[in-house]
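Okay, so here's the structure we're looking at.
Of the protein chains in this complex, one is absent; all others appear in place.
Note that the chains take the letters A, B, C, D and E in the order they are written out, and that residue 1 is the start of every chain.
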Amino acid sequence: MDRNERNERFEHGMKVLERVDGEGGQRVVASLGDVSPELGHQVVAWAFGDMYDRPQLPPRDRQLVTLGILAALGGCEIELDVHINAALNVGLTPTEISEALLHTAVYAGMPRAINAPLVAKRVFEERGLLPLNIAGDDLTSA
Amino acid sequence: MDRNERNERFEHGMKVLERVDGEGGQRVVASLGDVSPELGHQVVAWAFGDMYDRPQLPPRDRQLVTLGILAALGGCEIELDVHINAALNVGLTPTEISEALLHTAVYAGMPRAINAPLVAKRVFEERGLLPLNIAGDDLTSA
Amino acid sequence: MDRNERNERFEHGMKVLERVDGEGGQRVVASLGDVSPELGHQVVAWAFGDMYDRPQLPPRDRQLVTLGILAALGGCEIELDVHINAALNVGLTPTEISEALLHTAVYAGMPRAINAPLVAKRVFEERGLLPLNIAGDDLTSA
Amino acid sequence: MDRNERNERFEHGMKVLERVDGEGGQRVVASLGDVSPELGHQVVAWAFGDMYDRPQLPPRDRQLVTLGILAALGGCEIELDVHINAALNVGLTPTEISEALLHTAVYAGMPRAINAPLVAKRVFEERGLLPLNIAGDDLTSA
Amino acid sequence: MDRNERNERFEHGMKVLERVDGEGGQRVVASLGDVSPELGHQVVAWAFGDMYDRPQLPPRDRQLVTLGILAALGGCEIELDVHINAALNVGLTPTEISEALLHTAVYAGMPRAINAPLVAKRVFEERGLLPLNIAGDDLTSA
Partner (left out) sequence: MDRNERNERFEHGMKVLERVDGEGGQRVVASLGDVSPELGHQVVAWAFGDMYDRPQLPPRDRQLVTLGILAALGGCEIELDVHINAALNVGLTPTEISEALLHTAVYAGMPRAINAPLVAKRVFEERGLLPLNIAGDDLTSA
């Protein structure tokens, strides 16, 4: 692959990354700059430029799949932070995000299902979205 | 919990299970009958009756999350079979399902992303849906 | 499920949770209150009220299984903290807990087997149980 | 380590392996003979001779931990087969084994909790132990 | 990305794939053809064309890393088959491959470390490389 094509792939990926993730994704890429610039490049050029940009699944649907994957894998706090923000950016509501993470309990168990909303809590807090009001759900059941 | 409530929870769950998974889910539950009837009961009464039935995420969205989780976890061939069928039942197209599984490659790597569509291939074959025609995608790139 | 039954399931679960986990479990449930109250509800009503309360395995045996699962999964520090406390509450000795976590090394490898006792160390310290005196075990082998 | 000590460690481990696992463990070790004899040696000499033989946890307790680990990890069908047999050998009842595997659902999710009892079903069948009669549990809830 | 560039990336990747994996990799890609041609394309164009082709790690070293990853993840039998063949193709000896898989036991535990050499056994058998003669290793320790 020549230098020119490499640059174009990166620039195209950055546009998709900005559209989906906003600043969070760029911060992750930047944090890799001095230790693994190629990983940063591949996250941008491949993951976003190639994979995220495909029209076969609209951004909102794609984020639902992403939330399921990241919550299930565990150890993805950095990515969950970025992609819970991304989920809000592409139109998922906090209630839908919370519900998607709740659903993880069925297939990946309680620890994965507890860790993910604790990340969501921080993101929602930063964006002034707490507390959620989910009709019919409450802890005291009063 | 009294016997009556237990029965009602099971019956309610069976209705949701039938609506979402069709026969596949019932076969899994039946296969547990003589070794762990309680697990079968909990899959029906809790996973479907309680969790799947919540209106905060419509069935199509819930299946997208489920596909992401199951593909990412690995070792979920039984459940992928049931839930790729379920995904078709609730209105996801084969192309959308294939795309959701493809997306797994970004976060869970190629082996998980390869195993899941091989299950989808069997399901799509049984339902006469192969080959998929995904605009712009082909192997030979000719 | 009507509101009344939902409340009763929650209240029953809280009794089991208090009996097994003490305050630690309640803190986890409370931390979910504003972002995923339903997850808190399900941890209490289903995981404790339904699953933990079953008499087919006494609490001490159940905690041994739980320790094995949590150590093997990795990324379960929150739950290990709660359930190492729970293990002490239901009669496992620090030596037995340490041994159960050591056993994880055989099947889940050294990293999982190292992370779990580092959580146990904090719990044992808080409860004034360190150092353990395990006959025949020592590092210097002197 | 000299040749003599190596032999003694292996022979000691074989005695523990036979006591705990019976023939199943030996079959696994034998299957590794021509491709990784050292792995077979380490399973016997280290995992059984060193780790399983420790008195800090009696065999029945150790199998409970083992069942939790193996079910949670997934992809351990070979080992689950051996250790469900081992669990029966050291005094766990089929109902207790089934319950330990059911408990996995809470922390590792339904797919792991479904795969493990399907292995148990084969083992129990071979040993003429099916169907289990677990008081209060049934699928039809009739 | 235009059609031309897409084709070139695929063709370049196929050359790397053939060099490293031989026929095994092509069979995996072909098996995806009717259900997820894009995944096949990305395996070839990205994983091989971009990632495998980088000169910062020679092919033999890269396969050592790959063997460690695949054995540790579990559920990667398809990929282990391909990459144990690839490891032989790029100059690793059966003894080195067996040793790399044995090393997995330390960090990922016995089940992962047992599954991987059982795949190696099939590959070595097909290529007439069994039994291995590893100096000093034997099961009987006689």
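FYI, a contact is a pair of C-beta atoms (placed from the backbone, for glycine too) under 8 Å apart; a residue touches a chain by one contact, two chains touch by 3 or more.
Please read all numbers here as calculations on a predicted model, not as lab measurements.
S.K.: Which shown chains does the hidden chain touch?
M.R.: A, B, C, D, E
S.K.: Touching the absent chain in the whole complex: find that residue among E:V29, E:L67 or E:M110.
M.R.: E:L67
S.K.: Quick one: say which of A:P58, A:G75 or A:G91 touches the chain that got left out.
M.R.: Only one listed residue reaches the unshown chain, and that is A:G75.
S.K.: Write down which of E:M14, E:C76 or E:V90 is the residue touching the left-out chain.
M.R.: In the full complex, the listed residue that touches the missing chain is E:C76.
S.K.: Touching the hidden chain in the full complex, which residues of chain E are there? Just list them.
M.R.: Where chain E meets the chain not shown: residues 47, 51-52, 54, 56-57, 61-62, 64-73, 76, 79, 95-96, 98-100, 102-108, 134.
S.K.: Even though one chain is hidden, which residues of chain D still touch it in the full complex?
M.R.: Counting over the whole complex, chain D touches the hidden chain at residues 1, 5, 9, 12, 38, 42, 46, 49-51, 54.
S.K.: For chain A, which residues lie in contact with the unshown chain of the complex?
M.R.: Touch set of chain A with respect to the missing chain: 3, 6-7, 10-11, 28-43, 47, 70, 73-76, 78-79.
The definition used in the following text is that only the chains that are shown with their structure count from here on.
S.K.: So if I superpose chain A on chain E by CA, what angle comes out, to the nearest 5°?
M.R.: Nearest-5 rotation angle for the superposition: 180 degrees.
S.K.: Determine, using the mean of C-alpha atoms as each chain's centre, which chain is farthest from chain D.
M.R.: Relative to chain D, the chain with the farthest C-alpha centre is A.
S.K.: Interface check for copies chain C and chain D. Shared numbers divided by all numbers used: above half gives same, below half gives different; which is it?
M.R.: Looking at both copies, the contact residues mostly coincide.
S.K.: Suppose each chain is reduced to the average of its Cα coordinates; what separation in Å results between chain C and chain E?
M.R.: 39
S.K.: Which chain B residues reach two or more other chains?
M.R.: Chain B, residues with two or more chain partners: 38, 42, 47, 51, 54, 70, 73-76, 79, 98, 102, 105, 134.
S.K.: Testing understanding: with touching defined as stated, what is the shape of the graph linking the protein chains, line, ring, star, complete or other?
M.R.: Complete.
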